[in-house]
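First the structure, in the form of structure tokens, and then the observations on it.
All protein chains of the complex are present and in place, except for one that has been dropped.
Chain nomenclature is as follows: A and B, assigned in order of appearance, with residue numbering initiated at 1 for each chain independently.
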Amino acid sequence: MTELSKTGAAVGEPSPSDAPSAFLEVRDLKVHFPTDDGLVKSVDGLSFQLEKGKTLSIVGESGSGKSVTSLAIMGLHRLGARGKNVQMSGEIWLDGKELVGADPDEVRKLRGREMAMIFQDPLSAMHPYYRIGNQIVEAYRVHHDVSKKVARTRAIEMLDRVGIPEPGKRVDSYPHEFSGGMRQRAMIAMALVNNPELLIADEPTTALDVTVQAQILDLIRDLQKEFGSAVVLITHDLGVVAEIADDVLVMYGGRCVERGPVDEIFEQPQHPYTWGLLGSMPRIDRETSDRLIPVKGQPPSLINVPSGCAFHPRCPYADIPKGDVTRTVRPELQQVDGGHFSACHLSQEDRTRIWTEEIAPKL
Amino acid sequence: MISYILRRTFAAVILLLVVTAVTFAIFFLLPRLAGQTADQLAQQYIGKSPSAADIAAVKSNLGLDDPLYLQYWHFIKGIVSGATYDLGPTTTQCNAPCFGYSFKTHVEVWPQLTSRLPVTISLAAGAAVMWLVSGVAIGVISALKPGSFFDRSFMGVALAGVSLPMFFTGNLALLLFTYQWPIFGRTYVPFTENPAQWANTLFPAWCSLALLYSAIYARLTRSGMLETMNEDFIRTARAKGLRERKVVVRHGLRAALTPIITVFGMDLGLLLGGALITETVFSLHGVGEYAVQGIKDNDLPPILGVTLLAALFVVVANLLVDLLYAAADPRVRLS
Partner (left out) sequence: MRPWREFGKFPLMEEKQTIMRRSALAAVAAIGSVSLLLAGCSKADDGKTDDGTKAAGANAATKGVVNASTQAGGTVTYEYSDVPDSFDPGNTYYGYMFNFSRLYARPLMTFKPGPGEKGNELVPDLAESAGVPSDGGKTWTYKLRSGLKYQDGTAITSKDVKYAVERSNFARDVLSLGPNYFQQFLDGGDKYKGPYKDKSAGGLASIQTPDDTTIVFKLNRAFQEFDYLAAQPQTAPVPQSKDKGIDYVKNIVSSGSYQFQSYDEGKQVVLVRNKNWDAATDPLRKQYPDKIVVNLKVNAETIDQDVQAGNAIDLGGTGVQAATQADVVNNADKKASTDNTYGGRLVYMAINTKLKPFDNVECRKAVQYAIDKVSVQTAEGGPIRGDIATTVLPPDIPGYQKADLYATDGSKGDPAKAKEHLKACGQTTINTNITARSDRPAEIDAATAIINSLKTAGINATLKQFPSGKYFTDYAGVPKWDADNNVGLMMMQWGADWPAGFGFLQQILNGSAIGASGNTNLSQFDDKEVNDLLGKAIGTEDQATREGMYAEVDAKTMDAAALVPLTYFKVLLYRPANFTNLVSTAAFSGQYDYLNIGTTKK
């Protein structure tokens, strides 16, 4: 991954010549929602790239902009009653097509076929009144001009593929008749029915119990291999990240604070917030007597994002850099090495020292 | 399922008994408790200056000197097994369900109910179709663009529709569409006789009644749609790449309509028990008008008859709503 647009400056009218080589590329994405209380800057200048066959994990607290980013890629913000009010800028390139400025109907045609999404809570994400099979059939027939019978065969095939026993029978079940894990499998079957090249999974295992979580993650990984899709995995669970991701993107307050290959993020994290996340991650190999170290304080308001470094009110090391730079200057993403970037005012030395001396031993 | 319906039916019978008992008590027991004698009551159903013998005759013929529980029992018995009346040179058999006869005119109640019911059904059904279609359509459009000019103006009209009494809208409709521009008929014609004439005559009444209800339904639909369109499954439907129209109708409306079915069933059930005011304003000879006449004459059997009929409709509507709900929402299981 390489940084393309660090400045957050507005990008002009996209043209084919701008088309990047990466399969998915997000450039300086901004998603703002005007409300009565003020402008909510859910995503404020986000950029990243993703190649086919790779998995990118976006991690962060609730409200950090993870889900908003995924919905922006899918083009779902512009729909519905509030769609008119959303302010979006930047570029999203999928397989050579720019989506932010594209005709909504063109984006709709891509939705479900080239890019599909798995949601957090499969119970509420599936329509309670329609049979599972019919919901998959519907997803298939939107993009394929086939008879219901053919689509049904396809639905059964997909249910079988995601590991639902007796798919010929369960195809006629209603969502509430499935267990949580089964529902998520069905949801995945529905998302993959059109062989999408990009799969966005928004906290796909959060609502499931631990044993099922592993099964679902295995399934996603297997399917990714089989279909060669790119996967964006949104989660706040670093355990999941360690399991499945190739790259990690840490979001805080609508912006990226650190990103890099999964090994580097776990071995040499550079941002105090990432340290916090790692510290609050339960680990099987940890001594039971060690306490989890939560990140203190509340997530930032997206209407009045703290000046300077958005993390500074919660950062234990905010006073180390000289002057009030952490409170006045917003840190830009800087290359640590290779594909590893971080946005922090701490010097490289301080970071290495704090990590090795203070944080790592406790983990 | 069968046992469910059986149990519900049993409960309904009990409910109907309670409803009749309460009606009976309101019109008979309370005046008695307030000191009205059977003689005074009987006098209300005879002409001027009756002799003591007249009062006694009327009293015994109407059964007013029986204890109240016995009067109630006779009423219930008549419904179940019929009754025999002595109202002329020969006795007449009133077959079950026998709702008795009017204390005032001595005309049997049941034939009145059955002959008036088609009018009430015509009124209620036509209005129901109108308000359901218009109310839901307005509600959906408003919900899709909340705060828009359309939304604001229609919700304003809806508020007016709810607040305006039928005496106003009904009489205004009459004034405009039957007096000043007589484009609509005024004499009810049965559907079986001439469907076009039937609709033509009922149209102003439908509109007036529908205005009242569609306002409520528009608001119900609007809030239901606003809620539903924020549901996760709507996002899923969109993520599939469905066209927005299909998302709204197949996924949004389908879910938003289900609770409306409940309200609709109850409203329709109540209306079938007689749209008292609408029938009065539009001179429609339905069961509601019959009830009004009964109340005016303090004539218990018609009141009881209509009350029982209305209660029956509500109970049946309630059962149907539950069955429909179960059919509409697979998560609901009848037990």
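What we mean here is this: a contact is a pair of C-beta atoms (placed from the backbone, for glycine too) under 8 Å apart; a residue touches a chain by one contact, two chains touch by 3 or more.
Since the structure is predicted, the reported quantities are computational estimates derived from the model, not experimental observations.
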| item | value |
| --- | --- |
| For the chain not depicted, the shown chains it touches | B |
| Touching the absent chain when the full complex is considered, from B:84, B:153, B:230 or B:283 | B:283 |
| Sites on chain B contacted by the missing partner chain, in the whole complex | 36, 39-41, 43-51, 53-54, 57-58, 60-61, 86-90, 92, 101, 104-107, 111-112, 115, 165, 167-168, 171-172, 174-176, 178-180, 186-187, 277, 280-283, 285, 289-290, 292-293, 296-298 |
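The definition used in the following text is that only the chains that are shown with their structure count from here on.
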| item | value |
| --- | --- |
| Chain centre separation (chain A, chain B; CA means) in Å | 55 |
| Chain A residues touching chain B - in the complex, by the definition given at the top | 71, 74, 76, 79-81, 108-113, 116-117, 119, 121, 124-129, 138-139, 142-143, 174, 176, 190-191 |
| Chain B to chain A touching residues, read off their complex | 143-146, 226, 229-244, 247, 251, 254-255, 258, 328-331 |
